[in-house]
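Note that this complex is displayed minus one protein chain, with the remaining chains in position.
When the chains are written out, they are named A and B in that same order, and each has its own residue count from 1.
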Amino acid sequence: MSAHKLTPASMSLARVPGVAIVLAILCATFGVMSPGFVTPANISNILSQSTILLLLALPMTLIIMTEGLDLSMGAVLTLASIALAITVVATGSATLGFLAALTVGFCFGLGNGVLIAALDIPPFITTLGTLGIAQGLSLLATDGQSVVGLPRSIEVIYSGSAAGIPLPVVIAALAYALTYALLYHTRFGTYVFALGGNREALKLAGISVRGMLIRVYVFGGLMAGFAALLMTARLNSAHPTAGIGMEFDAIAAIAVGGTSFERGNGWLFGTLLGVIAVGVLRNGLNLLAVPSSAQVTCIGAIVIIALFIDGLRGDR
Amino acid sequence: MASGSVVSEAPNGAARIAGVPLFELRGISKAFPGVKALDDVSFDIRSGEVHMLVGENGAGKSTLMKVLCGAYRADSGSFFYNGEPVTIDDPAAARQFGIAVIFQEFTLVPYLDIAQNIFLGREIPGRLPGFIDQRRIHSEAKRVLDLIGFDIDPHLPLHRLGVAQQQMVEIAKALSQDARILVMDEPTAALSDRETERLFAMIKRLKDSGVAIVYISHRLGEVFALGDRITVLRDGRKIASVLPAETTPDQLVTLMVGRPVDTTYTRASRPVPGKVALEVTNLSGPSGFSDINLTVRAGEIVGLCGLVGSGRSEVARAIFGADRITAGEIRLFGEPIGASPEESVRRGMALIPENRKTQGLALNRSVSDNIILAGLRKLFPSGLYVPRRAIKAARAIIDKLRIATPTPRRAVATLSGGNQQKVVIGKWLNADARFFIFDEPTRGIDVGAKAEIFRLLDHLVHDGAAVLMISSEQIEIVHICDRAYVMRGGHIAGELAHHELTEANIVRLGIHQ
Partner (left out) sequence: MSSTPNIAARSRFAPSRDAMQALYRLLAVALLCIALTALSDVFFTTNNILNVLRQTALLFLMASGLTLVILTAGLDLSVGANIALSACLAASVIKATGSPLLGIATGIGCGAAIGFANGILVTALRIPSFIATYGMMWMLTGITYYYMAGDTIHGFPPEFRQLGSGYLLGVPMPVYVMVLFLLIGWFFAQRTIWGQQIYAIGANPVAARLSGVPVERRLVLVYAVSGAMAGLASLIILARINSAQGDIGEELTLPAIAAVLVGGTSLFGGSGSVAGTLIGALFLTLVLNGMNLLQIHSSWQPLVTGVIILLAVWIDNRTRRSDA
């Protein structure tokens, strides 16, 4: 692990412009092509829509830094949203609903973490399996139908605002601050860097690698539970296919944002910019009436190009 | 070992250093399957002294160090701290006694900064639970870095540092643990002259403050410049403990070599060298070697020696086409080569790699599958694979090399080390290779199997094949090879013809004087 062939300063300098340039080009293009793009309402709309994605992309960044992956995140988000909606409809309590969503997230995060860390099942296959499980549970709980009849109090979480700032943006900002503090200022965050960068060093320092890995996935599950709150509020309902594939947008945002998939290097601010870039892309393509299927293809291509560039950087 | 015990212990020398040792190991033995790594070794460390530990590759230095820091458990022997018996059975116990080790392989995390690396696992808690007091770990790190005279901003991420700077961070990390006993494994291997000087100044300061230092080195210059005492290991035994003033570099080399001949095989006759099989000119590569020139003729066994890390295996891999080269030319039987292992294999080259388990064998596949892998094209030119024929070919090799396996269908993982190595060699016999590179062919196998492998080498060259053999066992090179190249720091330091081929000459060329 000692031979880091990276030349000094090659990483961060080569990367900072990358995602910023992508974002600038996207904004300029859509600004010129679509008159409705640069309006306060649309910008506010982009930011609000990006919040759910950000809540998934933040923990996914940490997971990818440990050389892991969580393909189940979109399905867990969906299931948590359904749990929230069903609980709220049944009890009328938004708090209980929120707790239900967090519980679902926690259980799946813990399950993923234990399967990966304790049973040594590779992350991509573990989360592929739990993706199936979460999807199945979603279908079972709803019989394929939407859960509707939520009180206004839920909807307000997405549509409301505090001091002129949309509430989801406030929530996302808090989530970003929390993750930032966790990653850069706590022991947990330090060990996340070590999990991907040099696991042996962590072991020699007397830290439990398994325990740390489990915590990373639990964090992912909990954030998916949080995101479920926003998603349910946005749709004012829960639907068994609502969050399917969300993890893919998150992976795209992270790849564009410059987090490495192989060397334990993450950049949280890059993920933030990446999320906004994906949001701008989706919004701009929507304004230009490009169908969402073509948007998915675009994003797929972006992931592969970003990973290719990441691989090139690793070779130097 | 009678010759060794004459000079061992240097009783008057030891007596001159007064007081109870800070830490003492007595009668330590440690065996690994097939190898006795440490045999009844006693070793002590005193406050304020630099105790040099020298010996050839495989003499047992690393094992002794790992026993000291609790990474290995000794099979027998005892430990004393300030004269009191203690036990060390894990790294935590060793840390309790203030033992800190600077390994050759870094235990650093690339994307954390210097301070975070220094305090990994020992972070200073901040006000909130789970948080780190970033300001304090950075100021503390700065203090430790200043202590070793390393002027660098502790906020710099580690991946921006060069190897030498990383080495300094590794040293700071060990020191920040308030080490009373500091073990360094070739700390100057990656350092420039200026950095080395600074490190030495730091070692002197540490020594003056009462820290005991165990220093492993291959560089005789620093052994004499720094050492208060020198202990020589050979074949897992302590050969001597001497004072620098009472010995010379030449005497030290004599103590280090002189390993008993542990092979039962002697080459009765040596074939007359034929045409040039391999010719390497001005070869340089990104993996750390440059300007390599060597030739191997048919019927010759040519040694490639030097210390571990001198670039021997890298040169071998480059010749085989497995690693990129930046300059130079490789010719096999007169024709240029070097594009890929695939081409090398097709043209009759064979590589018996350094690590047979990770590079040589598909362990969960059968003996037969492994033996035929390199020769598939030759055995089945039509591309159709016939199991019966494969088994037959494998049986022929198994009989020829006397590989001890009940059936060719047995998974190779279940075989002993010597038999696994024979499977790797058999793979190339089956592929009709004419030029062989053996990289540490006898590592981790028993004496009997070693002799068989030497017999095989002899047969190969008598049949007109050419062999380039890498070995850390100088005695093997002297015993088996017709001539040898000695590498040092990525260059060929010299070539030894048959009459010059002695252990002392190899060590002299290979070691930094």
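Going forward, a residue touches a chain if its C-beta (ideal position, glycine included) is under 8 Å from a C-beta of that chain, and two chains touch if they have at least 3 such contacts.
Since this is a predicted model, take the numbers as computed values, not measurements.
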Seminar exercise, completed: Out of B:K427, B:R483 or B:R508, the sole contact with the unshown chain comes from B:K427
Seminar exercise, completed: The one of B:Q167, B:S344 or B:Q421 in touch with the missing chain is B:S344
Exercise. Among the options A:A90, A:L128 or A:V156, which residue touches the chain absent from this view?
Worked result: A:L128
For this session: State which residues belonging to chain B touch the missing partner chain.
Result: 320, 322, 340-342, 344-346, 351, 353, 358-365, 369, 372-374, 376-377, 380, 383-387, 402, 404, 406-407, 409-410, 413, 427, 431
Problem set entry | For chain A, the residues touching the chain missing from this view | 69, 71, 115, 119-122, 124-126, 128-133, 135-137, 139-140, 143-144, 245, 248, 251, 261-262, 291-301, 303-304, 307-308, 311
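Here is the rule we go by: only the chains that are shown with their structure count from here on.
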Seminar exercise, completed: Distance between the CA centroids of chain A and chain B (whole Å) is 45
For this session: Using the touch rule from the top, collect the residues of chain A that touch chain B in their complex.
Result: 1-4, 6, 8-9, 11, 181, 185-188, 190, 193-194, 196-198, 200-202, 204-207, 263-266
Problem set entry | Complex interface listing, chain B residues touching chain A | 91-92, 105-112, 116, 120-123, 126, 130-132, 134, 158-163, 166
